[in-house]
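See structure below.
One protein chain is absent from this view; the other protein chains keep their places.
We just call them A, B, C, D and E in the order they show up, numbering each chain from 1.
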Amino acid sequence: MSMSTEPSRRIALINPNTTASMTQLMADCVGAVVDPATEVWAITNQHGPASIESHTDEALAVPGLLEAVRDAESRGADGFVLACFGDPGLDAAREIATGPVVGIAEAGFHAATMLGRSFSVVTTLARTIGQAEHLVHRYGFADKCRSIYACEVPVLELEDPASDARKLVVDYCRRAVEEDEADSIVLGCAGMADFCHEVSEQVGVPVIDGVTAGVTFVESLVKLGLRTSTRSEYAPPLPKEYR
Amino acid sequence: MSMSTEPSRRIALINPNTTASMTQLMADCVGAVVDPATEVWAITNQHGPASIESHTDEALAVPGLLEAVRDAESRGADGFVLACFGDPGLDAAREIATGPVVGIAEAGFHAATMLGRSFSVVTTLARTIGQAEHLVHRYGFADKCRSIYACEVPVLELEDPASDARKLVVDYCRRAVEEDEADSIVLGCAGMADFCHEVSEQVGVPVIDGVTAGVTFVESLVKLGLRTSTRSEYAPPLPKEYR
Amino acid sequence: MSMSTEPSRRIALINPNTTASMTQLMADCVGAVVDPATEVWAITNQHGPASIESHTDEALAVPGLLEAVRDAESRGADGFVLACFGDPGLDAAREIATGPVVGIAEAGFHAATMLGRSFSVVTTLARTIGQAEHLVHRYGFADKCRSIYACEVPVLELEDPASDARKLVVDYCRRAVEEDEADSIVLGCAGMADFCHEVSEQVGVPVIDGVTAGVTFVESLVKLGLRTSTRSEYAPPLPKEYR
Amino acid sequence: MSMSTEPSRRIALINPNTTASMTQLMADCVGAVVDPATEVWAITNQHGPASIESHTDEALAVPGLLEAVRDAESRGADGFVLACFGDPGLDAAREIATGPVVGIAEAGFHAATMLGRSFSVVTTLARTIGQAEHLVHRYGFADKCRSIYACEVPVLELEDPASDARKLVVDYCRRAVEEDEADSIVLGCAGMADFCHEVSEQVGVPVIDGVTAGVTFVESLVKLGLRTSTRSEYAPPLPKEYR
Amino acid sequence: MSMSTEPSRRIALINPNTTASMTQLMADCVGAVVDPATEVWAITNQHGPASIESHTDEALAVPGLLEAVRDAESRGADGFVLACFGDPGLDAAREIATGPVVGIAEAGFHAATMLGRSFSVVTTLARTIGQAEHLVHRYGFADKCRSIYACEVPVLELEDPASDARKLVVDYCRRAVEEDEADSIVLGCAGMADFCHEVSEQVGVPVIDGVTAGVTFVESLVKLGLRTSTRSEYAPPLPKEYR
Partner (left out) sequence: MSMSTEPSRRIALINPNTTASMTQLMADCVGAVVDPATEVWAITNQHGPASIESHTDEALAVPGLLEAVRDAESRGADGFVLACFGDPGLDAAREIATGPVVGIAEAGFHAATMLGRSFSVVTTLARTIGQAEHLVHRYGFADKCRSIYACEVPVLELEDPASDARKLVVDYCRRAVEEDEADSIVLGCAGMADFCHEVSEQVGVPVIDGVTAGVTFVESLVKLGLRTSTRSEYAPPLPKEYR
């Protein structure tokens, strides 16, 4: 709890898709995990697809996402979480933002590897498995990822009580633990942020939501005074003529 | 030489930046390498940055690039080359296009590994080295890439006779061969497409331009009747509401 | 179509085993994929085993194969394809030949990785799986190869109408696609060169024959003016006393 | 700031060597980075070497370290940081403790990879480079680590004003940034915990201390409700007869 | 056979657990494989757990193990084998001992890779699979290890005639050969040292016991005049104050 009216730090939690109800769901989840002196701004992308379920969706979400980063930066954000499991726009956001930027797949994988030797991922549509596999390699965790499953529930149906999303997620988590010997599970969609405690209780291993993990990791980096390196690759982009 | 008025196949060579003179330079280079019955359409992106030298530039070039792919597809293109060395938009273009799509870094690396055990990359700005390194890993060639050098000449100055771009490129190629024991060199920018024979003569090893390599590889795939797999990840993207 | 009597380039397609009917089968397949100005010489090894199904067979095929390379080189061949899936003699042929040399496993894997994230291999005898696995690693594609299956039909029975080779190949391709999530299939034997379109239609993913892929890739390298690097390892071998 | 007398969570920061002044130095550094409702217990190992600079030192420190873990666990610790850069005893501590356990090399590497593409390590004695390299591989960051340097100042002399430790650390950090193109630096010793801001200012890239990073990451995991997986490997050890 | 009363070399075979009957079992197995002029000293750890089945057991066994190494060194041992499949204390023992030191997992994996392309491991408790996997990576054999199975028989019950340990080991070896295509099996416990010929006969592939393999490899290194490098990391540890 902070008694001053001014928070000590501000974290922009950006939903790369344009569905405000998903942004709200995430905002509800992160409140419990941050320091009382940390303010979290939950922001919905203003330009792009309603959900991100393909490389094309990712590509079309990024320009709006970068605008949201720039805007939050100008309003004083100290750190940024990009809350779509494909981690779209992460490299570009690191160029634009001064404070640290973390993707939720990245955060989920980092958390998982601090809790055991191995993890599996349970995600939404099978067509996104390739991107999850790509990210597992990119971040260095290929030897630690046992399997990636898709429950084939579209992102926007996750919250539909008529969908059997939660049951399917539990089923695949069980399979990952029992057949693939995963020590933990990373949930592969920001829209599953509120599933993790319930699923963890049912399958008996840690179940990680990248949204909350990402927010606490960015908060940590901000407290540590750490920012993205501006040595070369992630320096602010050169001014450029755009058509 | 084909005497029919109808070409046997059409390849869209897309310049992801908006600088038409660079597109023309590439078009001039590819004429010599394709089958007489192959038509190459050199296309300039209509929306995006004048040159691509950061992750942000890449991100902002992709939506226009995908429009260009869709447009060429609708006009009957059989294959696609994305002519920026960061291979931006490659995964998304594979979802959208029916015919095969190849990036020029990808093409350059594949060609290099058929000519020896190892290669190095000589590119434009140091800040793009990270993306080149990322692609080397992504395509499986990390053990084969000996070094990546930047001559620190911006993309749009490569053609300026006052720049010493060619001399710098030769110097770094020599260093790659003599110090790093590279069997060949991949030039790391579409704007260097016309350098390769001259540089090769001076440094005594094969020097590969990804633009011409990419066009011949896509032409090969089209002749072989091969298209991007639509099994799951690269199937056409789901219809989606965009804001 | 070329109206001159002189072809623009000549590619030696060398069958490392001594079975001329297999050479003919390959020759029939490659005609459709090359430029009209490219001449393909289909050449049968004159010394070695009738089929190559072990490391010993490979070892004993190579001296004759190298003779065939030297002979084609002296007759003016501009590029070389070694048409046995174990890619025997590839390094040595690169030392001897001036023009580029490509193996058919190498070509098949390169093509596959331009069509999706992953591939599987379907080959002849199980005892050759080890060599296929070795090559997948050597060329850098270990992360992209989902599985290698053997249909246990000997090379020389592939063409026997009484064998159920084609059915078995289709069955294993299906398994690779459905269970292992392979985006495409590389056929693991030169003797399967004529299977690929038929199998592709049945399993719904790209099916790649290394023989035709290899010929078009070598043709590409020749058109690009690229040859094996003579920097050090692949320079012509030193004169040597042989007993 | 928390006004209740009861903290919300307790983190045991364990110094695996027996030098209390080093424990105090760490305690001084972590105060600034934790949530006001988090209590940090800085604990000195009661049995083992005065500093840890060899595999033998690590081995002999671990039994006392595990006692410290058990003791803190019994007093209600919710999470654990092991503050020696070789991360000794980490696997065993994960079996014994209920709450999450993080090593400071582990924490430093994780933080570094969220701030850029690459990092280097600057540590104390050259003989510890092997262990640092081992950990870089173990945690999945081999591709991201550019170099590991030793300033050859023994652990217990780091704080000696007469040592030129800080200058040497700055020199090696510069070399890592300028020659090896490291985006950030991880300091390779708990005894350097108070160097990082000063060094960062001088070399212009983020400089990471694993002690403070480790404390904030464990705090994050505790807030997220995440504990080490007890699925199999890290379940509590079986009762065992010890001689 | 040596007729002198003085052996040519002495190898210390150290059992890291405190169960003397296991030491005796190993001693019985190694007699047949050493040179007549080699003396093997079978030594039981005097301080630690009765069996090693967790990271904690390993950690608590190491100080006593290092004492045993020091003691054998002082009595003139020329080489050392550490006979617990987790290879605990290996790095530290290499610092302390002058002669070469080999772990039995290490020895088993090295032997296996000289007998075929691939191997699998069959061990005791499932909770030790993680450590076996860790060692497979550490020594460089990750690509060669097909699977690791646990028969869930505790170490000290392996010798109990009422346990069905041998049958279970045979069952898992079969599975490794038939389903995972392992060319050989490495037995994952020193207590299985006397199983290997019997199991090999039943499953038809080489079955390797690390204890006997380790003793012959250390004997080889001693005969070759090779010792652990004292260049830096494995030099004798610095004198240090211990509490």
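Heads up, the rule we're going with is that a residue touches a chain if its C-beta (ideal position, glycine included) is under 8 Å from a C-beta of that chain, and two chains touch if they have at least 3 such contacts.
Quick caveat: nothing in here was measured; it's all calculated off a predicted structure.
S.K.: Need the list of shown chains touched by the one chain that isn't shown.
M.R.: If we consider the entire complex, the absent chain touches B, C, D, E.
S.K.: For the chain left out of this view, which of C:Arg94, C:Lys144 or C:Arg166 touches it?
M.R.: Going through C:Arg94, C:Lys144 or C:Arg166 one by one, C:Arg94 is the residue touching the chain not shown.
S.K.: Specify the residue from the set C:Ile129, C:Cys151, C:Ala176 or C:Cys196 that touches the hidden chain.
M.R.: Of all options in C:Ile129, C:Cys151, C:Ala176 or C:Cys196, contact with the hidden chain holds for C:Ile129.
S.K.: Can you list, in ascending order, the subunit E residues touching the missing chain?
M.R.: Touching the missing chain: residues 1-3, 32-37, 94, 100, 102, 106, 110-111, 113-117, 139-144, 177, 181-184, 197, 204-206, 208, 212-213, 216-217, 219-221, 223-234.
S.K.: Can you name the residues of subunit C that touch the chain not displayed here?
M.R.: Residues in contact with the chain left out: 18, 46-51, 53-60, 62-63, 66, 89, 91-92, 94-96, 126-131, 134, 137-138, 154, 232-233, 235, 237-238, 240-243.
S.K.: Touching the hidden chain in the full complex, which residues of subunit B are there? Just list them.
M.R.: Considering the whole complex, subunit B reaches the absent chain at 117, 143, 181.
As a convention for this text, only the chains that are shown with their structure count from here on.
S.K.: Taking each chain's centre as the mean of its Cα atoms, which chain lies farthest from subunit D?
M.R.: Centre of mass proxy via C-alpha means gives C as farthest from subunit D.
S.K.: Could you give the separation in Å between the centres of subunit C and subunit D, each centre being the mean of its C-alpha atoms?
M.R.: About 52 Å separates the centre of subunit C from that of subunit D.
S.K.: Tell me, which residues of subunit E touch at least two other chains?
M.R.: Touching at least two other chains: 129-130, 134, 137.
S.K.: If two chains touch, include that pair; go through all of them.
M.R.: According to the stated criterion, the contacting chain pairs are A-B, A-C, A-D, A-E, B-C, B-D, C-E, D-E.
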